[in-house]
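Here the complex is missing one protein chain, while the rest keep their positions.
The chains carry the letters A, B and C, assigned in the order they are written, with residues numbered from 1 in each.
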Amino acid sequence: MAFLDDALEVTSRRHGNVTVIDIKGDVTTFADAKITEAYTAATEAGAQKLVLNFHHSNYINSAGIAILIRIVTSCGRHGQKLAMSGLNEHFQKIFRMVGLSQYADIHETEEQAVAALTGA
Amino acid sequence: MAFLDDALEVTSRRHGNVTVIDIKGDVTTFADAKITEAYTAATEAGAQKLVLNFHHSNYINSAGIAILIRIVTSCGRHGQKLAMSGLNEHFQKIFRMVGLSQYADIHETEEQAVAALTGA
Amino acid sequence: MRRPWSSKRARSTEQPIELRLPSCLGYEKVAMDTAAVIAERMGFGPDRVAGLRTAVSEAVTNAIEHGNQGVRNAEVHVVMAIQDDTLIICVRDQNYHQFDRSYGIQRPDLQRALRGEDVGWGMWLIRQFVDEVEFTGVPNGGNEVRMVLRA
Partner (left out) sequence: MRRPWSSKRARSTEQPIELRLPSCLGYEKVAMDTAAVIAERMGFGPDRVAGLRTAVSEAVTNAIEHGNQGVRNAEVHVVMAIQDDTLIICVRDQNYHQFDRSYGIQRPDLQRALRGEDVGWGMWLIRQFVDEVEFTGVPNGGNEVRMVLRA
């Protein structure tokens, strides 16, 4: 059973030339290793376009935001394009407030994010 | 605002010769007066077929069950037919466990309850 | 920022969670909701959680109505312990009022209730929805209902 355990699931898929990283579970300090690993693996595999898909995350805290900021920084360094999808309204708002939306387009659905990056 | 206050809303409607009593809110000891009043008014108006429609109740406790048992008793005394609708699975199960389902047919929707009583 | 204390994460053998509620009807909803969200996060399914809601609500209602009846500024304590996949919830009141702890073992008689007799459904409902239930006294002089929900 989950509760306090790290029930986070992070998996990667390819949609054409876009890599979708699915994040299911709490995005807190405990999510750091798994999310960073998935991002690093995608980058080492040559991914230039990435979607972080939060469809199943209901809890993202400030430590989670710090993880995502580090990924934004790393994407900038590697010349990668980054988009986010599946965030509920509250977390979309937080990401805009923090300023993350200037560095990663925020889309409602994964399909929209993939389409936008594919066209980009 | 609601919380501990008695935010229960009990209203009555007619569907042909069936009286539907809508119960929205917590069915606890605080619901007694309002539910009993609505039932009594319907009975005085000559209602012979009644539906208790719980579509918006997520909390029914043992005191609420006791209220409903008193209504079942009174329906028996007045020769009224009684049905219930809109209960979620948990409360359907409780009503069956308690034995209330022997005295009032339990239907998923108000429409089904009204149809069954209209045909009866 | 990296957090050095991320290793100090919660384990299932930690101290319990404690909820202290005013002894007034209505507050049982807070206990019911809190127990439910904990059980949900532990991974219990909707039917188990719905049953737990009823059990906790009835136990706290009894603590308010019977255990603490008449005690000014009384409290109800709800102690919730997560032990691996098991959730243990103890509901404590403050006013020791000896009662028949076999209540609710037998199914209450609906026929009697329909005849207008007083029939309590609370203790019986509690027993239907948790895997284990025990009614005891606590050292400070109150009743405790201990309910166990297993995966």
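The rule is short, and it goes like this: a contact is a pair of C-beta atoms (placed from the backbone, for glycine too) under 8 Å apart; a residue touches a chain by one contact, two chains touch by 3 or more.
All of these numbers come straight from a predicted model, not from anything done at the bench.
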{"item": "Sole residue of C:C24, C:I105 or C:A151 that reaches the chain not shown, by the stated touch rule", "value": "C:C24"}
{"item": "Options C:Q69, C:Q83 or C:Q111, residue touching the unrepresented chain", "value": "C:Q69"}
{"item": "Absent-chain interface as seen on subunit A, which is shown", "value": "3-4, 26, 28-30, 59, 61-63, 65-66, 69-70, 72-73, 76, 88-90, 94, 97-100, 103"}
{"item": "Touch residues of subunit C, complete complex, unshown partner", "value": "1, 3, 5-6, 8-11, 14-22, 24-27, 29-30, 33-34, 37-38, 41, 65, 69, 73, 75, 118-120"}
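Please note the rule applied: only the chains that are shown with their structure count from here on.
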{"item": "Subunit B and subunit C: spacing of chain centres that average the CA atoms, whole Å", "value": "27"}
{"item": "Inter-centroid spacing, subunit B versus subunit A (mean Cα positions, whole Å)", "value": "48"}
{"item": "Subunit C: positions in contact with at least two other chains", "value": "none"}
{"item": "Per-residue multi-chain contacts in subunit A, two or more chains", "value": "none"}
